[in-house]
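Complex shown without one protein chain; remaining protein chains in place.
Letters are used for the chains, namely A, B and C, taken in the order the chains are written, and counting of residues starts over at 1 for each.
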Amino acid sequence: MTAYSSIKDVTPGVSDGKVAGIEFAAVNMTFADGTTALKSLDLTIEEGEFVVFVGPSGCGKSTALRILAGLEQATGGTVAIKGRDVTDLGPQQRDIAMVFQSYALYPHKSVYENLAYPLRIRGLDKGTIETAVAGVADLLGLTALLKRKPGALSGGQRQRVAMGRALVRNPEAFLMDEPLSNLDAALRVEMRGEIKRLHRRLGVTTVYVTHDQVEAMTMGDRVAVLRGGELQQFDAPQRLYEQPANMFVASFIGSPAINLAMAAIGAESSVMTLAGTEIGLPPSRRPEGHPAGPVMVGIRPEAFSYRRDLEHDVSLTITPDLIESLGAELLVHFALPAAPVPVALTSSAKSAVSPIALSGNAAEMSTRFIAKLDARCAYAVGKPATVWFSTDHLMLFEAATGRTILASAPMIKLSV
Amino acid sequence: MPQNLKRFSFTRRTATAMLLGAAAATALPGMGMAQEQVTLQAIFLPATWGVVVRDVLAPQYEKETGVKVDVQLVGRDAIHEKMATLFAAQDPSFDIFNLDYSWIPEFGAGGHLLPLDDLLSEDDKADLFKTALEVGSWNGTLYGLPQTIHPHVLWYRADLYADPEVQAAYKAKTGSDLAPPTTMAEWLQQAAYFNGTQYEGQTIYGWAAQAAKGFGNVHTWLTFLYGYGGSAFNEDFSASTLSTPEAIAATKQWAEMMKYMPPGSSAFTYDDVTTSAQQGTVATALQWSWGAFAVDDPASSKTVGDWQFVEVPAVEAGGQSHPHLASWVISVSKYSKHADEAKKFTAWLETKANDVLQASLGGGDPVRASSYSDPTLTEAKLEGSDVLRFRRYDVVLKAMQNTKPRPFFPGEEAWETVVSGPLQAIQLGEKSVEDGLAEADAAVDRLLSR
Amino acid sequence: MISATPAMPRRSPLRTRARILTATRAGAALIVSLLFFAPIYWMILTALKSGNEAFKATPSLIVWPDFENFALVFTQSNFGLALSTSLFVSVTSTVLCLVLGASIAYPLARVKMRGQKHIAFWILSLRIIPPIAVIIPLFLLLRSVGLTGSIWSLVIVYTYMNLPLTVWLLRGFFADLPTEIEEASFVDGAGRLRTFIGITLPLTAPGLIATALLCFIFAWNEFLFANILTGAATRTAPVGLTEYVTPVSVEWNKIMAAGTLVVLPVWIGALAAQRYLVRGLTLGAVK
Partner (left out) sequence: MPDSTATLTRGAVHRSGRGGWSWFARRYGAILPMAPGMLFLVVMSIYPTIYSLVISLFRWNLSDPTRMRFGGWHNFGLLLTDVTFWNAVGVTFKFVLIAVSLELILGLAIALLFFQRFPGDRFLRALLILPMVVAPVVVGLLSRYMLNVQFGIITFLTEALGLGRIDFFGEPNLALGTLIVIDIWQWTPFMFLIMLAALQGVPEDIIEAAKVDGARPVRIFFDHILHLIRYPVAVAVALRLIDAFRVYDIIFMTTRGGPIDVTQTLSWQIYDAGFKSLDIGYAAAYSWLMLIIVVATVTLVLRLLLNEQASR
């Protein structure tokens, strides 16, 4: 079984007898051209939960959503909404509402008509429709725009109309397919909050698809990370950050992305060699049972400090080659003379690791690291400096599979 | 993506299209005619005789008998196409057809037409031109009742030929007196003389005749071929005989004459010849007798009353020409559901009275010899002048005695098409007469082998 | 001009060049358009001339309009009936084409099915067959159902003739419509039919109009089938037109008058739908 299932075992409150809001059971999806979009997806979403599907493009997150909506017919497995098997039902019969990336507003209908459409189809009487549309329009601040056609609206307004069309009836679930990706950054942040507030207010099960890990982290009660059609981990955002199931999740979550490099574990797991430096591992941080040899090490940029203190007691001498200021913090880029992580293990993870071969010789390979440091550090490009970190913040992954050996502390030991 | 959607956000008017459809549906033209009354469906050529039948005789027939005849006017090729299709399907949609006689063999042999022998009394048979009856029959059975005949006759500009100045100039140039030609040599000389001269402010040319690809050039050339004693086929139509000395001589004369036609003549069809005559741009013309009405129509002609008609010149002085015959007949489809009514109408169209009536109304030339002496016709004059309207009739009667039909066998229409190409190569100087005719021979023999 | 701002008192050379370029293009476009229009101008002009004028060797470019020819065309040979027959046949077959065409094209564009490409190609290949080759068998087919001589035989043949092109174009239009809009409608609870009528059709209307116009033009102008399949009462306008080409004289004035009458409705239709035609072809043919 995959790593996430063991996580699931220790995640409290999932299978405690409540009716699941949405349940994927062994859902497979293979397209006519032979490409596999989903591999045996098992996922249970609680009633009223806000779940985000995240992953790089092509990971299957949209396909999963479309199967849930009934827009795509899974080649295997079942889908249930509120305990009702909907696998063979069309989208019309599922009682779900969806917000599309392109908003998919009906361009030939006014805002009012767009909002009223789902209700009209249900044959509601005029008065009811008017009341409902007015309510939603009021809620989303669309009242002044009701007579306009979508073509005459700004991007943000269109997004609201699309939301409104989903909200206007009381569906079993909201499905959102990258609904904010066409908005500019400021608007995105604003809408992010608005959607979250709406969810809190309405309490309807929501599945939200995005490729943006920030959106996933900020919005999801729980986040499902997908890659190549396989579920990597389904967990609360903080746990994804601290205890990723594998190197892919580790590198996908967090910005700037986690620094990764090849390292070697010495005998008895007490010593690790990274970039020619031997780092002693305290007993609590030893990958016990792991044989000596190559291992992947990950250090989040936030784990570095410019000064030594109780937490940060391991030093690394670096030469910054680029310093970016974020105001309060600096992003200090430097090359580490260590072999980078094979691309295959991190592929398409937002190019979290960009290996640059300094020369053809493997021994002289270097890998790029970023340290996020307090702006007071006063480092300069080209001037050697020392950064500090703690072994508590090291993450170790299996060299061959990328599976997590050691997550950052404090942590629950993973069963291997 | 929003850009993508934007392309769809403009006003639409599907309703317009729907309304248009609805409007058209209500304006649905009369379908499903009442079937109590017998209605005959007929196809005629949009020539004057077809127009006369449609506009005058058919309505009159309906008044007299209660039988309605729906006459559709369709071009020559279209009639042939239509008959081919209808007959292939044994379709009864049409009862009566107006046929070029050269189709009688193919449709007669194909068994698609009804015998009409019983329509004619002995008197009728004696009165109708013998040649016309012959070309309406196949294997001794009459399939097409003649409606009009018109042999080739030679047209000449009487006013031009009578002009003393022109006469004097001609004499000065050629040493001969200017008179309507009686021999091919004279005609050639006159055509050559007139070609390119100026008369009454416009350039005139030697002569005009059909010369276009298809049937046009073949029809003109046949009059030459027959005049020189040539024949297109051997007795049983099993071999083409276009390389005989007679055929070569005829074709040479014809090709020589072609040089004295107006520019563009190689595409001349019947209407172009008529136009040339109407506009007075040619001195002579080889044209169907009947077409003379067109030059006497003041609405479209500048030469009203100016044209006169003589027999086609003979090869040698004192000899006899053999003009090529044109004739249109009326046939009844074997698949007609109202065969008897159709035959009755056909017979009625060609009673003596109606033969004359058709001619007097401006239809085709009569098919009964006796009609040619009917005073209604012989005494008719052009409006506002003393010129006789049917002044051509004497010449037509003479021509009818020596006229010859097209090769009368089932493949005539295809044959015309096949020889037309090589003949045009000759007339355009692309091929020598001998080579062209040899090629025509080969092509015809190939056709026969199909 | 007014657009010159105070900051730029002199017209910039770039601006002047652009203006000259536009003027050159407009001039060239004018010449080209007039060249293409000239024969049609000549047709209309001839229709307005009387009698011998049509045969004049020195043509007059402007005439005092005389509508006699048009009147004659209508009174003499029932051309009005031929026009209404043409209208009925063309409109009916166009509507049929659109209905059948859309019902084929939509699934072809939207539903994944085996042999999709083969079906599409087979349909298109039907248009490649020369009409001449199928006249007799088609006639036999129509005869076996007793439709020869009926106006419906033409409706059927034109529908058959134009359906492949309709399917081809409509398939493009439907494929071009973002699926998400239809999916939104499904999710909103509408069935396929309701979505198709309420969402898909209105949104592909330009394409439908362009296609309808092409179908109409092809049906309206068709000659070969009309010539053979029509009976006396079901003559279409192009067939009626050839009646003026008699073996003796071609009545040019009347032909041109009748020709103008044949062209006019289609031209008006094409002009009215011009923007749809351009846009429609962008959406459909281009995809």
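Just so it is clear, a contact is a pair of C-beta atoms (placed from the backbone, for glycine too) under 8 Å apart; a residue touches a chain by one contact, two chains touch by 3 or more.
Every value quoted in this text rests on a predicted model; they were computed, and no experiment measured them.
The hidden chain makes contact, of the residues B:Asp70, B:Asp91, B:Glu106 or B:Glu350, with B:Glu106.
Of the candidate positions B:Glu81, B:Asp163, B:Glu256 or B:Asp394, contact with the unshown chain belongs to B:Glu81. Considering the complete assembly, chain C touches the hidden chain via residues 22, 25-26, 28-30, 32-34, 36-37, 39-40, 42-43, 46, 54-59, 100-101, 103-104, 106-108, 110-111, 113, 123, 125-138, 140-141, 156, 159-160, 163-165, 167, 192, 217, 220-221, 223-224, 237-238, 241-242, 245, 250, 252, 255-256, 259, 262-263, 266-267, 269-271, 274, 277-279, 281-282, 285-287. Looking at chain B, the residues touching the absent chain are 77, 80-81, 84, 87-88, 105-107, 109-111, 212-214, 262-267, 272, 275-276, 279, 281, 410-411, 413-414, 417, 420-422, 424-425, 428, 430, 443, 446-447, 450.
In this text, only the chains that are shown with their structure count from here on.
Distance from chain B peaks, on a Cα-centroid basis, for A.
Taking the mean of each chain's C-alpha atoms, the chain closest to the overall C-alpha centroid is C.
Note: centroid distance chain A to chain B, computed from Cα atoms, is 88 Å.
Residue positions 101-102, 104-105, 107-108 of chain A are each in touch with at least two other chains. With touch defined as above, residues shared between interfaces to two or more other chains in chain C number as follows: 178, 181, 202-203.
Listing the residues of chain C that touch chain B in their complex gives 51-52, 55, 57, 77, 81, 84-85, 87-88, 91-92, 94-95, 135-136, 139-140, 143, 148-151, 177-178, 181, 201-203, 205-206, 208-209, 212, 227-228, 231-235, 239, 242-250, 283. On the side of chain B, the complex with chain C involves touching residues 1, 4-5, 7-8, 10, 12-14, 17, 20-21, 24-25, 27-31, 33, 41-42, 45-48, 70-76, 78, 81-82, 84-86, 88-91, 93-94, 202, 270-271, 274-275, 278-279, 291, 293-294, 299-300, 302.
Those residues of chain C lying in contact with chain A across their complex are 112, 178, 180-181, 183-191, 194, 199, 202-203.
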